[in-house]
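Input: one structure, supplied below.
What you see is the complex with one protein chain gone and the rest in place.
The letters A and B name the chains in turn, as written, and every chain counts its residues from 1.
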Amino acid sequence: MTSVLDQVGLVARRSVRRTLRQPALIVPTIVFPLFLLAVNSSGLSAATNIPGFPADSYLDFAITVCFIQGAMFAAITAGTELATDVQSGFLNRLQLTPLRRLAILVGQMAGAATLALIGAVTYLAVGVISGVDVKSGVGGAVVLIVYALFTAVAFSGIGAALGARTGSPEAVQGAFPLMFALFFLSSMSLPRELISVDWFRTVATWNPASYLIEGMRSLVITGWDGTALWRGVAVGVGVLVLSFWAASRALATRMART
Amino acid sequence: MSTNHRGIVVEGLVRTFKGDIHAVAGIDLEVAAGEIYGFLGPNGAGKSTTVHMLTTLLPPTAGRATVAGFDIATQGADVRRHIGAALQEAALDNFLTGREHMDLQAGLSGMGKADRRRRGTELLERVGLIEAAERKVGGYSGGMKRRLDLAMALVHSPTILFLDEPTTGLDPQSRSALWDEVQRLATEDGVTVFLTTQYLEEADVLADRVGIIDRGLIVAEGTPDELKRDIGGDTVEAIPADPHDLERAADVLAQFGERAAHSPKGVAVRLSRGAEQLAEIVRALDDASIALAHLQLHSPSLDDVFLAKTGRSLEGAGEEGEAAAEEPVPA
Partner (left out) sequence: MRRDFTSVAGAVLRRNLIHAFTNPALLIPSAVFPLLFFVAFAGGLSNVANVPGFDFPSGYTAFQFVFVFLQSAAFGGVFTGFAAAADFESGFGRRLLLASPRRRGIIAGYVLAAIARWCFTATIVSVAAAIAGMHVDGSLTQLVALVSLALLVNMTATMWGVGMALRFQTLQAGPAMQIPVFLILFMAPVYVPLDLIGGWVHDAASYNPLTALVESGRGFISGVPDVVGLAYLAGFGLVALGLVWALTGLRRAERGV
């Protein structure tokens, strides 16, 4: 009987292969966020003139958004792949083997993590070439990539939960706007203290996504800000635990075997 | 129920779904080790539900069953170790190659790297896919996908193989090749095969014994010859030259026996005395001035068996289910 680790390896290998063989997944993950970054940093460059804006260039401020979008693409990918497996009956096939639920869940993340890694490295490279100044230096850039990967895996749990629950790739993709919304209603576009609409600022303050973004962003525009970092990591860990629990429950129902 | 039985034993198996749907309404059957058992029935009869229960993918609502001597409800893991299944959808990943599929399946079944490679090559050769092994499955034909499906089901050398409508949608050549392989598995490797199908010919040709299921219940069971013998003798089918004569032809033939399964343009009856009645039939049709386009005598088919037991033709019963799913065409 294969060990859990071997099973994870087998499933992960499949997941990575699938992802790398679909340029239609990889290209939008890279192009979309960078396009929006270009548009927003030009369109909102005037925002740096707002008194109290924490960066000299909106590009520095906004590059973090790319990593978040990369995480969302990863989440949707993880969810869609699992939903496709449910829909096509491939999950039934896996159920007939000794494969454990945990192995499917963890292994499936590998593809999403690969996508997020490709995205993160590209965004950082393009950003640095375009003049982004990462205040925390090379070490901070490495931490940024790791942080981005960690966020992607956490959100992939949400995708997987949706995928297992609905068994429908269309339903998973339909959830994408809602995930988008979660990040919009945060301090993604402006720092919390510069949001002038009271209720919006309140929502952004309560929104865990704000802390994820602020943690990441601090590495670029501030340097090493311990508070921002631990808050962001704490939120990430929370999302990871909850999403994996939900995904596990949903998969348990799907993979009900006697 | 003996747990030494190496085949399949089913007692009073029931599966109901929400909305009081009795997909399987209480079936009993026994498949001996090494036998090919054909489970024949129209769409919606309960074939796939039965297979899902026997392969431990769906818990039964009531009843018991053992597969390879293990209880499906309490010894699921043991059942799965001894069975292989090629279910209705050829569940494959379009982005992986045939070889990668075999590798994954073999790996998950517990084989080491060297064994995986060897077993994969052996099975791919056996099903005629060795040349296409490095191609992505997305480019395979329907027949190739089915063959890969079968190869994957055989990776861990199961003693019992479940095939759920394995040749649906295949061309005659691919179908024939699959039949040959199934027969070889049973006769040479001693694999027990539980095969569901809606094709009469498939059950007739392949199965040692056939169980006919309709609306969740087994309506007949036996070898194909036994079943046909049970319902009586030969049938005669007449196709009138003028379609308007169909009803009159039916009235004439009604005197010679009971209604039997027939093609859309014809009418058929089962003869009580067989071929000797043929001359009388011709005379009667001639007296009624009914010109014939076609007259044929044939021995009973499994469709006749189905008709005798359920009052419906097997092919018609399948079409009823499909018709219900049709989209309305805009005016």
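In this text, contacts are C-beta pairs under 8 Å (C-beta built on N, C-alpha and C of every residue); 3 or more make two chains touch, one makes a residue touch a chain.
Note that this is a predicted model, so its numbers are computed, not measured.
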The one residue from A:A83, A:V132, A:I195 or A:A228 touching the chain left out of view is A:I195
Of A:A181, A:V241 or A:A256, the residue that touches the missing chain is A:A181
Of A:L44, A:L117, A:I145 or A:V233, which residue touches the hidden chain?
A:L44
Where does subunit A touch the missing chain, residue by residue?
24, 28, 32, 35-36, 38-47, 49-50, 170-171, 174, 177-178, 180-181, 184-186, 188-190, 194-197, 199-200, 204
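In this text, only the chains that are shown with their structure count from here on.
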Could you grab the centroid distance between subunit A and subunit B? Build each centroid from C-alpha atoms only and quote it in angstrom.
47
Note which residues of subunit A are touching subunit B in the complex, please.
1-2, 6-7, 10, 14, 17-18, 21-22, 85, 88-99, 256-258
What residues on subunit B touch subunit A, complex-wise?
55-59, 72-74, 76-77, 79-81, 83-85, 87-89, 91-93, 95-96, 100, 104-105, 107-110, 136, 152
